[in-house]
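Provided herewith is a single structure, encoded as structure tokens, for subsequent inquiry.
A single protein chain has been omitted; all remaining protein chains appear in their positions.
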Amino acid sequence: MNMNQEIKELKENELISNVSRLFKEGYRLVQISCSKSDKLQLDYSFDKEYFLLNLRLFLSLENPEVQSITDIYWSAFTYENELHDLFGIHVREINVDFKGNFYRIQEDAPFLNSDSIQHGGKE
Amino acid sequence: MFKLPVVKMLFVVLKSLFTGSACKMYPVCKQEVIKESRGFLNIEPSLCILCSLCSKKCPADALVVNREDRTWEVDRMKCITCGACVEACPKKCLILLPERAGSSIRKQKTDQFNIPIEKP
Amino acid sequence: MASRTIIPFGPQHPVLPEPIHLDLVIEDEKVIEAVPSFGFVHRGLELLVGKKDFHQMVYIAERICGICSMIHGMGICYGIEHIMKIDVPERAKYLRVIWSEMSRIHSHLLWLGLAADAAGYESLFMHCWRIREKLLEIIEATTGGRVIFGVCKVGGTRRDIANSDIHGILITLKDIEKDYQNISKVFRDDYTINHRFSNVGFLSKKDAFELGAVGPTLRASGVSVDMRKTGYSAYRHLEFEALTENSEDCYGRCMVRVREIFQSFNLIYQAAEKLPNGPVDIKVTGNPEGEYFTRLEQPRGEVVYYIKGNGTQNLERFRARTPTFANIGPLVRMLSGCDLADVPVIVLSIDPCISCAER
Amino acid sequence: MKALLGIFGFVIFAPLAGGILCGLDRIVTARMQGRYGPPVLQSFYDVLKLFQKQNLVVNRFHGYFLFCFLIFLIISGSILYAGDDFLMVVFALTVADMFLVMAAYSTNSPYSFIGAQRELLQMLAVEPMLLITGIGFYLAAGSFDIGHIVSVGKPLIFKMPGIFFGLVYVLTIKIRKSPFDLSTSHHAHQEIVKGLTTEFAGPTLALVEIAHWYETILMLSFVFLFFASQPVVGILLAILIYFIEIIIDNTNARVKWQFTLKSSWIVTLLFGGINLFILYILK
Amino acid sequence: MNLIMFLILFPLIPAIIIRLIPSERVRTSTVLISVAIIAVASIFLAFSSLQSGCQYFKLPFKNAGTLITVAEIVLAVTFLFFCRRLPFRKMWIPVIIFIQYIPVQYFELSGKVPVPVNYLILDNLSIIMALLIGIIGGLITVYTVGYMPRYHKEHPEYKDRTSAFISTIFLFFFAMFGIVFSNSLSWIYFFWEVTTLCSFIMIGYSRTDEAVDNSFRALWMLLLGGMGFSVTIVYCSLNKSIGTIELSQITAMTNPMVMFPVVLLCFAGMNKAAQFPFSQWLLGAMVAPTPSSALLHSSTMVKAGVYLCIRCAPVLHNTSSGTTIALIGGITFVVASAIAASLSHGKKVLAYSTIANLGLIILCAGVGSSLAIWAALMLIIFHAVAKALMFLCVGTVDQQTGSLDIEKMRGLISTMPQLTLMILIGIAGMFLAPFGMLISKWAVLEALAEKNPFLILTVVFGGALMMFFWGKWMGTLVAVTGKHMNKEKYTGIYEWAALYSLTILTIGTCVLFPLTAVYFIHPYIMTIYPGFIGDPLFHHDNIIMVLIMLGFAIFLPLGFLVHWEKLHYSVPDLGGANVHDPERFMGSMGESREWHLGNYYLNDIFNEQKLLLPANIVTLLIISIMIIAVII
Partner (left out) sequence: MSFLKKSPWIIHYDGSSCNGCDIEVLACLTPMYDVERFGIINIGNPKHADVLIITGAVNSQNASVIKTIYHQMGDPKVVLAVGICAASGNFFRDCYNIKGGVDTVIPVDIYVPGCAARPEAIIDGVVAVLKLLEEKTKK
């Protein structure tokens, strides 16, 4: 089953070239996700004939910033706005920029501030 | 332009007009109880050992086990009747019944059970 | 000399069972611009991984969405099992297939009803839901819940269907299928349904693929992508084809779902026939460590879970990319240029599950 | 005197009959959908309840317009039951509808505004057919006078089947049934909420409901006129037509305004026009 | 007789005074006094000769024919004078002038034209027209006095030529009175051309490029209509079986030869009444200041066209030419209504609705039965009153808000309650039962029902379309936006005087329509159709019903004054996306956003560009076929 997935680590400046190569090769954008450990780990997942290719980027926790891929995959704006709202990642040049109003959460970037879990409960 | 099977819906509609409603008439007729249904968390107090495993396993924090007062409480307005506690209970004293909790005008609807000290 | 009308559409709106908001700019009922808005259902449950252990996360994952609950639960279990290298008993795999196909039928019937309702076809809505209720009875009798199944757990299933009951269930299912047959013909042939669905919400094959549409939305544009073909659970032992339509519009999306219901019935029959004996779960010890992307096929399309464990009871990251979320881009594209009356139909044609999308 | 009696009868009994008819409609609809349905008197309960509700308004204009709507609808029916000019009935009906549209406009709310637009479109779709019906009566019975039309010996349906079909076609629009319930519908699963009644609440909405009863009876009276020489058959057939409308309501999705307008105009031109032509030749 | 001559000639006096004395005070007082005199004179004329049937008058002096000939030559020279600066590619306009004047002048100078015996006619039709011109035209003139200074304040770029404008209006009265009282075709021809000249001057008033363009378009189109007269006069002179140029004699003939001149006269009439394919000049006239539009659309100019057609109606009755003319009217009615439904420019909508209503009148004239003429006359009266009111109201709104767009009139009832009420009355007068137009439409339908079911189709569809666009407009006005700022206070006393008078007139004509019918219209119809015994609408309780409805329509508005108890105010339903400001909602991007409502214009179906060309082509074809058929 693992044959169906592959994770490829990238540097930040390689992202656009890789994504546009994948676009030309006929990959479908599956998702963009992020998870936080000591760094921010961005996963761009693409699919071609049930094969999942992940491009992985690492961003620093301080002022994370990444270039938008919406010029290549138009519909990526949903994921990128989500990244902005939940992780506070500044995505440059999104085609449909909600400017932090995608989810309209009261606190900024809840996923970035990991302690928000602790005082999250409101009885 | 008009495909003939436009009659299909006519058939369905007329059939249900003449065969009567499919309504269960719930408050008038009694609810049919499906015995596998997860509806209502109940406890057999005599078996409980106040281990509070159930309240630890509960994802919704609906259970409160108080060892000092020897009480076992379930808040019906928090319980999601998932059955995690039933699985966790070492004494098998919890059970999910097919009945369901009634509505209430209060936000909390706590059922408190006193656990008898006597253990077999 | 048309003049523009700018109105809000939702969040509270009778044709939308769930809150979604659109800013509509219309001209003679022609939509010039539609900007969607989200966050009315956003709960942030992905962060609950910090508070709940991975067994409890299954319950939470099931409550991402009440309609897709079975497969959400199954997805997280599947991912954790994969990370922990647990081999689930065969019977559990087949049972999972049966339940997920039941959930597909009930979800599609629900959708068909809502779509009919959005097109103003109230009686068809009622009949779809009447049939759905019969199925829900079976679901309740086997899982204990009507909408939240709660049968999946890490390492197998929580309940078993007794072999003696299966026969009865199959008979009831066949009845339901027969009943459904009439309804499916209505969807296929009815003139007004055609009028409302055909050539509405056009999404070309190329667009559908590039915009990352998933599920029936993608398949209705002629792209054959069905995650069940990856063969998770017992799907590798079952015979089926990914159903596609080439009309690239709401009618195609409707027909894909209409046909998938028959397919699901068929899959249930196959699975019930092949159902092996044996236990339904194995004991799980230890904690997950590692990461995995689970991809399953929900009624609404491909769902992707990213699960990352760090060796503790709590997962480090749980992310669900739900089909609706992927379909929002295509939805925005479809909405421009449609009629106001088509807006609900188009919005529904992606089978939006907002609570899935926003989690 | 007879005219006064007719008016009096209409004003008193039309809402009662209309309400019961709507109640029956709801039961039959429910049964067709596999449901059980509300009590027969449900429509009356609804209206009485609405009178007990708070009178919630956006501004005080629309209540006035709705009152005018009801008044002119009653006038329209009264002209019919007084046995006067058919065209005048249609014109009064137009005025009534126009007041409804104005009421919706005056609230200045998005959904009722769009509802009002659609109502105008529906009027646009309906009005030619209603007038043609009147002219058909003139050609078939020799007079626009309803008193005269009723007294014609043979049922007029045989002379004007095309017009009858056209009228039944647009009747769906008038009694606000699917597939043509564009501007407002009883069950509000519609893209524009409740359409032009969105902003009416409480007693003002009750006026709309009562007016709807009057309108239903008025429309069925139009149908009745085709069978006027046999009153019993006429009433039965009018009820049958209403039943057919319920079936149509339950076997069709709501169509778009383009279809509504175009199809009703085509039906009007085709069936109404040809029928008029034949009547003219026969005359 | 003297009164008629007085009415025709008197307007020349103020015209000259105003032209010569530029003082504003003199101008104002002259206008007011003259208007009063004209109005009183026309009313007096009406009361003195209402029951005396049709009267003809000879001229007391001999050389009237020569006088008119000289005047015609002067007129032609004036036209040519205006054409002097035309670019070469438009040189065909003077050519038209030559073509139509030279033969007529030749015939007249050479004495081949038969000399009419009765130069003047006075019957109820003339009286109705005279009343409309005298009263409504007069009110419009009064309005102009208040309007023009403000117009120039708003448009400092235009040269202030108010005196010329107002004097043109009086010249217009002169011409119109001339048309309605003349019986000699050459006289009518002369006055006809004077109206052309006046409208030319008025349209080109602002001297912008667009205005000049439009004025020349109006000129050549109207001259083309004038051609109908010149040919008629020549034909009538040549054809010995006709041998007269007296309109009353021509229309009383049963000779089939008379068909050709009558059709040509109707052609001229339809041209002046802006029927398709000649509608463009009237639309071009929109560039002129509002009073001139009001004048052209309501009581003068276009009414001259339909007046002529109605004069011809008895001949057209039951002929194929008549049906064809009716068909053109019907097509105009439907298409103009459809186009009006797709427009949001207030004045344009009014213009197309004028064209449509004139189409209806032409249709009636073409049918020519007694009831049709009854309807046509009613239409003329109601249309003139309501349209004048509408134009003046819209002009006032334009001055106060700076926009003629119907969309911008949303919520006008909050900002300009009185004016809005007037517009509403005007609109209601245009199409809504129980107001005037509806009574006429009713009559039209009843008239057509026995005559021709095909033309009925045009009427019912056109009527429905008309209801659509008026309804839209009415609704837009009554939308209560909650912005309460009175913008009306800048309206001047003259404007209010004219507006209130017209409003009262609109209601008055509606309430008193049975009297109008009995005292004005029935006698006229009886002169043409002696068998006419009052119109069939009057049987049963129809009148009572109409009056009851009218009562409701007039007295129900008092409901506004009653303060409803127990109202709870709320905000509009915006799907829950409300913010504090009821005019805004929470937009998708997380910012509040203003919601906005715009009417439907059904551009897919009814489109000015799409409909105009085919309608013009079809009507042009029909007219050509008709004329050719009549010649053959």
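For clarity, chains are labelled A, B, C, D and E in written order, and residue numbers in each chain start from 1.
The rule is short, and it goes like this: a contact is a pair of C-beta atoms (placed from the backbone, for glycine too) under 8 Å apart; a residue touches a chain by one contact, two chains touch by 3 or more.
These figures come from a predicted structure and were not determined experimentally.
J.: Taking the whole complex into account, name the chains on display that the unshown chain touches.
T.: Counting the whole assembly, the omitted chain is in touch with A, B, C, D, E.
J.: Give the residue, chosen from D:78, D:198 or D:264, that touches the chain omitted from the document.
T.: The missing chain is touched by D:198.
J.: Among D:30, D:93 or D:163, which residue is in touch with the absent chain?
T.: D:30
J.: Residue by residue, what part of chain D touches the chain that was omitted?
T.: Counting only chain D, the missing chain is touched by 26, 30, 33-39, 42, 45-46, 48-49, 52-56, 186-189, 193-194, 197-202, 205.
J.: If the missing chain were put back, which residues of chain E would it touch?
T.: Residues 568, 570-571, 573, 576-578, 586 of chain E touch the chain that is not shown.
J.: What residue numbers in chain C mark contact with the hidden partner chain?
T.: With respect to the unshown chain, the touching residues of chain C are 11-15, 17-19, 39-45, 47-48, 51-52, 59-60, 63-67, 69, 110, 113, 125-127, 129-130, 133, 136, 145-148, 353, 355-356.
Criterion: only the chains that are shown with their structure count from here on.
J.: Can you name the chains that touch chain C as well as chain E?
T.: Both-contact set = A, D.
J.: Spell out the chains that contact chain A while also contacting chain E.
T.: Both-contact set = C.
J.: If you average all the Cα positions, which chain's own average lands nearest?
T.: Central chain: D.
J.: Which two chains does the highest number of contacting C-beta pairs join?
T.: D-E
J.: Sort the other chains by how far their Cα centres are from that of chain A and give me the top one.
T.: Checked the centroid distances; the maximum from chain A is E.
J.: If every chain is reduced to the average of its C-alpha atoms, which one ends up farthest from chain C?
T.: E
J.: Would you kindly tell me how far, in whole Å, the mean C-alpha position of chain C lies from that of chain A?
T.: 24
J.: Measuring from the mean C-alpha position of chain B to the mean C-alpha position of chain E, what distance in angstrom results?
T.: 78
J.: Can you check how far apart chain C and chain D are, centre to centre, with Cα atoms defining each centre and the answer in Å?
T.: That gives a centre separation of 42 Å.
J.: Two or more other chains touching the same residue: where does that happen in chain B?
T.: Where chain B meets two or more other chains at a single residue, that happens at 6, 9, 13, 16, 22.
J.: Quick check on chain D: which residues sit in contact with 2+ other chains?
T.: 32-35, 110-111, 113, 193, 250-251, 258
J.: Looking at the complex, which residues from chain D come into contact with chain E?
T.: Against chain E, chain D makes touches at 3, 54-61, 63-65, 67-68, 71-72, 75, 79, 82-85, 87-88, 91-92, 94-95, 98, 101-102, 104-113, 116-117, 120-121, 123-124, 127-128, 131-132, 134-135, 138-139, 144-145, 147, 193, 198-199, 201, 258, 261-262, 265, 269, 273, 276-277, 279-280.
J.: Could you please specify the touching residues of chain E with respect to chain A in the complex?
T.: That would be residues 588-591 of chain E.
J.: Chain D touches which residues of chain C in the complex?
T.: 5, 7-9, 13-15, 29, 116-127, 130, 190-193, 195-196, 339-344
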